[in-house]
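Notes follow once the structure below has been shown.
A selection of the complex's chains, in situ.
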């Protein structure tokens, strides 16, 4: 049925059509004629078609230290189980979202403890995650420190310095792990911020130099309808404005960012494909690898946040596939897609995902 | 103890008394004299009396496509388990709350896909639910499509047309299922809305005609203290205003609505009985069957929403029994009362319910 799909997707994925916004999934007559529901009650089979193919998720963030997701209180045993489940789903890369936020840090980093008033951490999460990544043959990316306070003009040099010392310490102490494969620039930025892009530039450059040019990743967000700012009355960025602003930002960080994985949850589902196409175009211009950061939590519900509906995840995975994303990382597996999650909806999402991609 | 209860309930359920609002459950001296606690520590029995008898729940909504309840990501196997659990609790009717909301639809309906830009659904939920209803000998009601945008004057004819085509397609494609027993008019309305009641009239009439007069159900809500509007500063409707407005609305839809099941969660617990009595009176006037839609989630908590406290559910079931409700449908079993729910409080609620009604 691949020909039919090709025709169908040609129909609905033509950028023009989508930008015009008057053609969507299955809304054209071709689709309807090409795709009969294959539901078969006898076989207890109720999936409709293979219209939605999607691309696989091969990476996840590790959300420690967390910003707005409640903690699961896992120890080594539980994390070991979870890395096993990631592996079984096809995850090859884990990205520690940050090594610290404000006073909370993920390991007793002398470089930070000696310079800032921080809470002394009871666990060395970096050593633990690297050990697990070694065990399961995964790649580990180290997320930098986010002070949460040195962002404004005049102060951000402090953010850079703290991270430079941290990078030195971390590489010396943990660099020997064979799973240590990259750096994550954790400061999330959206609209053009001279400071932040400069921070990216400095930190990224230093991290690459000291580590023999290991790749660096960023995961910005689109200033879309589901950002807190826009929900609070701010105007969302149009696709064109998004392209202009990020063209400038990426110009500022040329050569120090290797992977760009935009968060995919701040725009509406029918808008996503257009933004992804632009992100890919921008990435190609600056020779950056273009991943998608596919959010596995649901932004549309009063409870903020529980696992996303499988249908929504699949829709986004298909949009990403069609837009030519090179890889997909999710935020994040352990709360929202894991059979070990304390949110039981996540285990069901894990099963739906494995069924769809026929992962036994 | 039935005589004692009769005396007691005569005491506290006299409408006058309740409307006057100065006598409530067990607050009269008779109650206290009639009902000694039967708690028996020796037998580990701590229920107090059988003051609260309650009426059984025999129907539930199926909340797909959901508006504000996060998805559980169930496939056929999980749904099959859940229909089994419904059956074991005494549920005989399942009502699919809607066949679509905005761009999300429950099955690949050509009638909608060819006229609106919608997301192509990965599963045919209608075929699945009907197959399960057939298997477990339940009645299935089909919920109509809610565009979420064609409600205002001048546009609502579009809402009617889309649903008319949908009804034709659905009856032709799914009408053969022996469990297909009725239609649910899914547009929730509260205060008098000419448009909406006209939509009800047109859609209900067409659905009944084409299906050999299968019954139609509506589930409006009371403009009470727990609606978002009133919590945002709007004035709640008094019992008298509620009666006047619904007298007019029901006049507009006479003959096309067979079952009216008001949501019971927007008023305070001590107000509920009075509203139920009015709803029954209105239903009798227009010869409509009067059910109660007993919400099994808790509206009183910061987390919106988790399963309701058993005591609150029982209180509402007793108020419904005393007000003469003909049947009870809950919103909804699978998240809030099921032993399979990802909210584990729901499984405990299921057990409390079964203990109370002595369902082994």
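We call the chains A and B, going by the order they appear; numbering starts again at 1 in every chain.
Criterion: a contact is a pair of C-beta atoms (placed from the backbone, for glycine too) under 8 Å apart; a residue touches a chain by one contact, two chains touch by 3 or more.
Everything numeric here is computed off the predicted structure, so don't read it as measured data.
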Entire complex copy count, 2 subunits given: 3
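The rule is simple: only the chains that are shown with their structure count from here on.
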Centre-to-centre distance between subunit B and subunit A (centres being mean Cα positions), rounded to whole Å: 39
Subunit B to subunit A touching residues, read off their complex: 66, 68-76, 78, 80, 103-104, 107-108, 110, 113-114, 116-125, 127-128, 131, 303-305, 342, 344
For the subunit A and subunit B complex, residues of the former touching the latter: 21-27, 29, 31-32, 35, 37, 39, 41, 44-49, 51-52, 269-270, 298, 301-303, 306-311, 314-315, 343-345, 348-349, 351-352, 355
